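A single protein chain has been omitted from the complex, and every remaining protein chain is retained in its original position.
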């Protein structure tokens, strides 16, 4: 299986558009403009990119960024072998070579100093200098760079530098609207619509607590967890406690507020 | 012995259920939802997971997290050998390959930056990108990720990020109730029930001191130590001093309070 | 292809002079004086150097500086091979050997401690000591060192040391004037002149917000992105939101100001 | 000589019991409970463990902990050899394999993050996961873990975590009583009893200064140094200055107090 | 070419003595006393040492110090080769072996902890212990150690330790007097004397601003840059802006002051 085939998204991911984001992304891709997707945890950013890669028929290479990630982890390094060293492309280099969409997930987790290696790929040069190999790699015509970014984490310590931000077009994401979110729960787990709406209403309570004791609201992903457990015959109150309360907070007041909403909803 | 067999739990671990946690865990496992077990030191979190692995007949791979742990320690690395380098899977990769329950114990000890490598395994992708090997590993159908977490340690410096928390269902654990805890002491050490109850009552005194000079209450494990020493004919006051007082505090006032309770109990 | 040919700029880059910078750069190059180009993100510094390299017919080696960059990344290192180690020149050494213009982009990102390796190349010695190789490399007669520098980032932590600054002549850059900038948008994307002027007027609004909520104004590059999207039939308001608002700020007030200007311009 | 024999304590170390610690240690060892020995510098903690290893006829492996110590230093690592890499067990692994008492001296010097590798050896599992080797090592039936700990150093930065403390039974040590300490000086150096008592009385003066200008009192070890010098015909005042004053403080007032006590004692 | 020949200064460097420094340096060299040259950036410290090496006919080995520099970078290290490892002397070791003047430029950039490796070479021992090689290298009779030091950088964080300072004799340098500096400009660039004096007068203005907005005055080196550009027919105001204003400050007030002086001088 070639590198390129390995990274193709073969089955259509389940994705429910929220606005005009599909057409706008296609326009950005046509010009190969770098794209930044912004929004809270678990609102569907990664799935949107996966869906677009499938729709465009382009390979997708995802990198979960972290603070230990070095430029070599992105670009590549020499490996020692029986007869000397062998160069191994990193995921960014592979993407630039084969013409993939390279998706750097949670970019703010990476040190901003590492991130500068993407700069020459995101301006008119569209080149990746492999300094350690002494090679100047021009990006494949299909290559595009995409990053995700959670503005809720934005802080003085962990924000993108202006010289990085100004290389991207951006898409703002948020949790889906209530009707759409209930529809997602039903389609992903088989839960009936009335139950799904009840779960979505609990999510709405939690999201109003953001900034008042919760760092983030409850994500669509956690609502899907609860729906799956209920669909498997777990008591809705147990399912909600396991999936919507216990993971997100240990604060007694916030827990009481959430448990109260759950009890009222599933009385 | 195959990898898989090596990690099977062959004998039923002694585990006394506290609530409905066994059935709820089975529901979570049915959907392969990631699980977080929360609770204080020594209350039986690790043993619960070991028991569930035995009950479900799945291999269990445990990793004691620490701050030096790198993504490579979890995922794998190249080793240099006589005829070149050889890839060695890390414990997370092994678990994903063979379909084990991967248990990351005391996850908050790991740097949050390392933890992000588990993200692609905990969402709809259920994949582990082995960037250094250029391989995209889809998780085995039996694979499940479990983490343990002590909320008592929670601090601004060492807390899980929302984008990690929101990938798990959670179980809240606490010390067992008095009758159950006495029963555990008896079954683990052979100590008679009356003595066991007396030890449990001393544990209750210490747990009320949590936050008033003690960072944590006395764990069930330390009560088991004391019970074992008493069962071996050590004077109960010596046993309590060695197992319940000296390890947990050097504060003269707290020590006096504990010694007083011990003297009163074993007068 | 020789090293030297690989680094030649073969096609004339699009560059629109702002003042007398072309003649002054030629004078500096004649004396091989080290050059510093200063100015905000995305105002055309890198393109100017690329243009001059093309004009002078000299190879250009660009290094995107970052904090992880070590002296070895610039100078070179030993690689392990089948029959021992082999020395690999770093980009600075290659440039000094073949007589290239070595362009250290965003120099303040590098640790000042790494930067001192350029000192012997920037005074009367024009030599690069390769300590690890035990070689004293005299620079090729055509070699010149160029650095870029964004004074907006200047801080106590990240500023060049006087002993570095005092080795360079400097060119001040800024965003191009309105007419020139509109011309650039038209020439790069094919957008008609009236639309281009409207985009430039929005850029002017954003640049006035610098220091009042925006770290940097909107760069010419982002205006080019917007122009490209409009030229591809994207609604101008969507294009402006994607390229001029969403990437640069999450502040609700600043966003409102920018969206207001966009709505007024494209009403 | 086998690994096991190399670590046996062949001659009885000189150890003078202070309380019931010998019998209590034997009880803890019978159950293989992990042991923590607590007390000030130079009060005989290490010698007690050496004595117990001799008495029980078990090998003793001592590790002087330090902040640079990594998990690999304890557990083992791969070494590169002519025909590939070879695994070398670390001291903790060796102890677990051969059934030794593993003594981690001055444990608080190690980073708490390193220390967690001992956790699986100190609960019901008694196993050491060698992640880098892909091996799960069950501890030998004779293996026991012992740590030493100086509560005087206890600080917010360098204290054991509750989840570590709660894995140990503990023994409190202090300087020996006056008569016993004089006896130790005589038996170790041959100094006559009257002189030994005089040295012990100077030690008592210094210990009262702890917390009033001295970080720690004068240890039995330093008194032994002074006794040895006096026994070798050094003037007692010179011996006390060299062994009891100059090493422990440069504070003029504390020095004067100590010198005054010395002059009064050896007038 | 032998190591020694490679480091000889073959042509007399242009150096204009300021005081009795040549004779005093010769006296220090006669006794092989370690020498520290102190003074602001670009005042001619490095050139003085190069001149003295030429005058004394001794090889000169220069090291540009930086914070990443390790003791191994100075002393040497093992390199891996086809048939095992090979020791490579560092520049300090080479200098001690062949009897060169070893010049550590900008010593305060190195970590003080690295600097201690020079201690055994700077006292009566005149030896360099190569710990990693197990060799004690006595310095060649001609070896001398020289360091440069910019007191303007002196801070609590980056100052030499007394135990290092007290191993050196020192020479104080400053910018040359006006007549001498004009003479230097003329001799280095061919600029006529009247123009040279005008440049020197602008330098005097800038040096009075030191501590009042400028970290350092304008160095002789920058004046030479301006002179070279003027001599190449660049407009004197452009030359001064490029060489004397833009590189040293972005402060609008300071720039105005300097531009004012330039306009007045070249009106």
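Order as written gives the chain letters A, B, C, D and E; numbering starts at 1 within each chain.
What we mean here is this: contacts are C-beta pairs under 8 Å (C-beta built on N, C-alpha and C of every residue); 3 or more make two chains touch, one makes a residue touch a chain.
Keep in mind the model is a prediction, meaning the values are calculated, not measured.
Trainee: One chain isn't displayed here. Which of the visible ones does it touch?
Mentor: Displayed chains contacted by the hidden chain, ordered by label: D, E.
Trainee: With respect to the chain omitted from the figure, which of E:15, E:48, E:143 or E:171 is a touching residue?
Mentor: Among E:15, E:48, E:143 or E:171, only E:171 touches the chain that is not shown.
Trainee: Over the whole complex, note the residues of chain D touching the chain we left out.
Mentor: Touch set of chain D with respect to the missing chain: 3, 6-7, 13, 41-42, 46-47, 62-68, 73, 79-83, 88-91, 94, 105-106, 109, 150, 152-153, 215-216, 218-219, 221-222, 225, 228-229, 232-234, 238, 242-243, 246-248, 250.
Trainee: For chain E, which residues touch the unseen chain?
Mentor: 20, 24, 27-28, 30-31, 33, 36, 38, 70-71, 78, 80, 82-85, 111, 113-114, 116-117, 119-120, 123-125, 129, 131-132, 134, 136, 151, 154, 161-163, 165-172
Criterion: only the chains that are shown with their structure count from here on.
Trainee: Within the chain touch network, how many edges lie on the shortest path between chain B and chain E?
Mentor: Minimum step count, chain B to chain E: 3.
Trainee: Centre-to-centre on C-alpha atoms, which chain is most distant from chain E?
Mentor: Here the answer is chain B, farthest from chain E.
Trainee: So the centre of each chain is just the mean of its C-alpha atoms; given that, what is the distance between chain B and chain C in Å?
Mentor: A distance of 52 Å separates the two centres.
Trainee: Could you state the distance in Å from the CA-based centre of chain A to that of chain B?
Mentor: 30
Trainee: Provide the list of chain E residues touching at least two other chains, using ranges where the numbers run on.
Mentor: none
Trainee: What's the contact topology between the chains, one of line, ring, star, complete, other?
Mentor: line
Trainee: What pairs of chains are touching here?
Mentor: According to the stated criterion, the contacting chain pairs are A-B, A-C, B-D, C-E.
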